[in-house]
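Removed from the display is one protein chain of the complex; every other protein chain stays in position.
Up next is chain A:
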Amino acid sequence: HCFVQVAILLSRAEGGRVIVEVDDKVAKVRNIKVDSRLDSSWDSREKTVAFSFDYCYWSVDPEDPKYASQEMVFQDLGTSVLSGAFRGYNICLLAYGQTGSGKTYTMMGTPVSYTIHFKLRVEGRRIFLEIYNERVRDLLKQSDRKKPYTLRVREHPETGPYVQGLTQHLVTDYKQVVKLLEEGIAKRITAATHIHNASSRSHAIFTIHYTQAILENNLPSEIASKINLVDLAGSERADPSYCKDRITEGANINKSLVTLGIVISTLAQNSQMFSSCQSINTLTSEGESSRVDSPPSGGSSGTRRPAYIPYRDSILTWLLKDSLGGNSKTIMIATISPASSSYNETMSTLRYAANAKNIINKPRVNEDANVKLIRELREEIDRLKTMLMSFELRNSSPSWSDDRDGNLTELVLQNEIKVCTIYLMLKLSPAPLGQGIPLL
């Protein structure tokens, strides 16, 4: 199975002709740049671009025979989320897409309907936070607007990464969940510019911790798991000056010397043989293909990052690191609009989503050639072979079959075995994992 499943959801066809079609698990986009020419026969570029995903949903027009209702989406994705969480997997659901393409609705709608089924069986603690410009704010706290982003992210050895001072809410019924969600969503930052009326420029994470009491071998035990619902900032390009501390997407040049450090750290990172693995940061910097496309090489030595890059993971990566890789399941829902007016955004969202499978941190093994081990094991094998062969020879030779000689044989063999046991303590060179800690 794959760590990341990617679903594409289409909705809201406002703003021009429909240029996207869905064919089973493939989304096809008509290239309007080619299409707009009257005679494009001389144009060698493809007229449509196809992307395939784990799921594609057409949720534009309920009359359409292909129409996928929210219920269907919930059935496919929600069920797998919850059954995974129920068995103790950490779950991460990421929504990515252009503002207005319905991602917040999908994201925040899906789990809520499903958690109803669980409320009797599990106890849930919920937190809801917002990350804006690499600062964290509690969305479920009646905070004063003056000091909205002062929370620090930390890690605890037993309880994992957390945001210091974030409020937690014990929820007992569905209405409370919805109320909390609505409150939180209302507080999220949107920015009005000449280009976008309400562009969500922050990431929001809604976390549900839950524990189930179970009986294991007649002993009370519990399964704990964590569901992260992540609504990523709108995929429309944000003004680079808005993310001063981050390297901006694509081939962009960062303007201010404040970002020099990030440029240098990217350099240092890239030049390393074991450049640490992918980070989900690429989520925030849409499809920076150079990073997404080049998975780290297996490498030939070294057990961990050979160098230290003093720039932290983005807060998003930091908070989600326990939900990516290992015993976790990640689903990305990318929402797009099929309208021609959204062509550019649609393409970049799809490209990004197509690369999303590479976002998982994978541990890498140290490939130190075990020369010593191999050599010594070979020696042992040779020795065993010789020993066994001589044993066979002796067995087949009648002169060795009498009792006295037999005893002598045993004595010799006994010594041989001792020598072997000692000789065979082979030196193994290490094969630890290279952990991928991403740099955002």
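FYI, a contact is a pair of C-beta atoms (placed from the backbone, for glycine too) under 8 Å apart; a residue touches a chain by one contact, two chains touch by 3 or more; residues count from 1.
The working rule: contacts and distances are computed from a predicted model.
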item	value
Options "E3 ubiquitin ligase complex SCF subunit", "KIF-binding protein", "TMEM9 domain family member B" or "Structure-specific endonuclease subunit SLX4": UniProt name of the undisplayed chain	"KIF-binding protein"
Omitted-chain contact residue, chosen from A:Asn90, A:Asn228, A:Ser314 or A:Thr346	A:Asn90
Footprint left on chain A by the chain that the document does not show	87-90, 132, 154-161, 189-195, 201, 223-224, 237, 239-242, 244, 250-258, 260-261, 263-268, 270-273, 290, 301-311, 322, 325-327, 361-365, 367, 370-375, 377-378, 381, 384-385, 387-388, 391, 406, 410, 413-414, 417, 421-422, 424-437
